[in-house]
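One structure is given here, and the rest of the page talks about it.
With one protein chain held back, the other chains of the complex are shown just where they sit.
Note that the chains take the letters A and B in the order they are written out, and that residue 1 is the start of every chain.
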Amino acid sequence: MQMTGQTGQTDATAVPRRAQDGVAIRVRGASMVFGTGPQRHCVFEGISFDVRSGEVFCIVGGSGCGKTTLLRQIAGLQRPTSGEILFEGAPVTAPSRERAIVFQDYGRALLPWRTVRANVRLGISPGSVSRQDAEAEVTRLLAMTGLAAAAEKYPSELSGGMQQRVQIARCLAQRPRLLLMDEPFGALDAMTRQSLQDELLDLVAREGITVIFITHDLEEAIYLGDRVMGLGANPGRILTTLDIALARPRHQLTTREAAEFIARRHQLHQLIVGH
Amino acid sequence: MMRPILLHRFTLMLLSALAFLALWQAVAQMGLVKRSFLVGPVDAFAVLWRQTLNGSLAASMLATTHRMVTGFALASGIGILLGAALGSSALVRRLLMPTLDAIRPLPASAIIPVAILMFGLNEAMSVFVIAFGSMWPVLLGTVHGFQNVPVGLRELARVLEMGRLRAFLTVHLPSAFRDIFPGLRTGLALALIMTVVTEMQASLPGLGYDIFVAQRSYRSADLYAALIVIGVIGLCINQILVWAERRLFPWASSR
Partner (left out) sequence: MRRPPVNLLPAGLAARMTNLVLSLIVPATLLIGWEAAAAGGYIDEGAFSRPSSIARAGIAAILDGSLLTATLQTLQAAGLGLLVGAVTGAVLGVFLGLQPMAEIATRPTVEMLRAIPAIAFTPLALLVFGFGLALQMVIVAYATAWPVMVAALAATRGIDRRLLEVADVLEMGLARRLRVIILPAVFGRIVVGLRTAMGFALVVSVTVEILANPRGLGYQLILAQQSFRPDLMYACIVWLAGLGAAAGALSNLLNRFSTEMAR
């Protein structure tokens, strides 16, 4: 990381809590169940998995498998009805800046009355760095996410893809150790989607962030992921967790044509779609 | 294309306004209507010119505007604070909203006698009545605004670990402001009305009182002059608010 002068010392908790065992997120028997008796409704039950530090972990599944709920539990926005979630060894009880989240609905996750620059600046913890350093960091992130020209615009003046870039830049400004993404590219056209996928991979590689990425698109999951976890629906459950042995950096044409890619796609398709 | 049409419209408006004034003057001069009822614009503007020269117009306008702004500022302060509390807390809402709903339908001017008993016929009474009358739209707009902060933005505040105050200032208040502003707008219009009413009722110096005095002494030209000035103040308020809306919500206009 080529930072502009900030040191990690301002954030005293950052160093000692980094997971020694290489596990960023440990989910143990997480459940989401409403009601009891005949009215009992189970979104998912007893889900357990680990996400390793530094990997891109994709969760893929159709609607109703509870993938968004699971991500919100990891973010700390919702509590599991039973089971527990550990972030670098400590239980998740509330949202934290260390776990940045890119919401699916970009239209409602940016402050419409603030410019792009000011929205990204929100990510920087107030008082953590000097004003100049903060501005320099925002400028760096805007350039990195291709938003330099749009810095003084308002979100409503931007396309969907650009708005999603603003969310990603804001999340990076949080200096997170974990980036949670809830179908971030679901509402974008195919071209924008592919370029954002590549930009994302490039960014997380440079910043060294663990990513949990949710999607309903099997190919997107394989293309981005180091590992892909497939979820089944009604009730939500883990069908499989696959290692993706594709070289990085990945490439939209060659990666998607690789034998490994096609094999994994078949495997997931049969498990999740079923025919 | 745009420019000639705009110019054309503007000329039409100007000409028609002049035509209206001419018609008004003609009707007044024909003597069909008693002079004490209808005075032509020439006489009315003559009065305005005289009042401008001797400073009485400026004094009246200043007194009225000052009273209106004081009452309205009080109303906005209370309306926004109370509205924020009501809009953010379901408990406060359940405790207070039914009581407020019971008071709200009361015609605002009915509070005048109470205010007279409490304060006497003076400035404080006037400001109280103006504030009472113009507070309701602000309050309702604020409650609505705070109740309707988008869930996504609330969660954003949580994810960024904002404290209560910071979340209030950076997320909740600006988000609610879109609903507060129309309330302020209606409130300011009501404030002007209540100002004129209390000036008439309590004989406080200002344009409302000028109208009253003019009527009692049968000086109709003065009466029309004061009406024109009140109209101009009303128009100015509207223009200022239109301008303020554009300044305050630059992000909304480009949509």
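Operating definition for what follows: a residue touches a chain if its C-beta (ideal position, glycine included) is under 8 Å from a C-beta of that chain, and two chains touch if they have at least 3 such contacts.
Fair warning: this is a prediction, and the values are worked out from it, not measured in the lab.
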Among B:58, B:114 or B:169, the residue in touch with the chain that has been omitted: B:114
Interface with the undisplayed chain - residues on chain B: 9, 12-17, 20, 36-37, 91, 94-99, 102-114, 116-118, 192-193, 196-197, 200-201, 208, 211-212, 214-215, 218, 220, 223, 226-227, 230-235, 238
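The definition used in the following text is that only the chains that are shown with their structure count from here on.
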Contact footprint of chain B on chain A as seen in their complex: 75, 77, 94-97, 99-101, 103, 105, 107-109, 111-114, 122-123, 125-126, 154-157, 174
Sites on chain B touched by chain A in the complex: 150-153, 155-156, 158-161, 166, 170-171, 174-175, 177, 249-252, 254-255
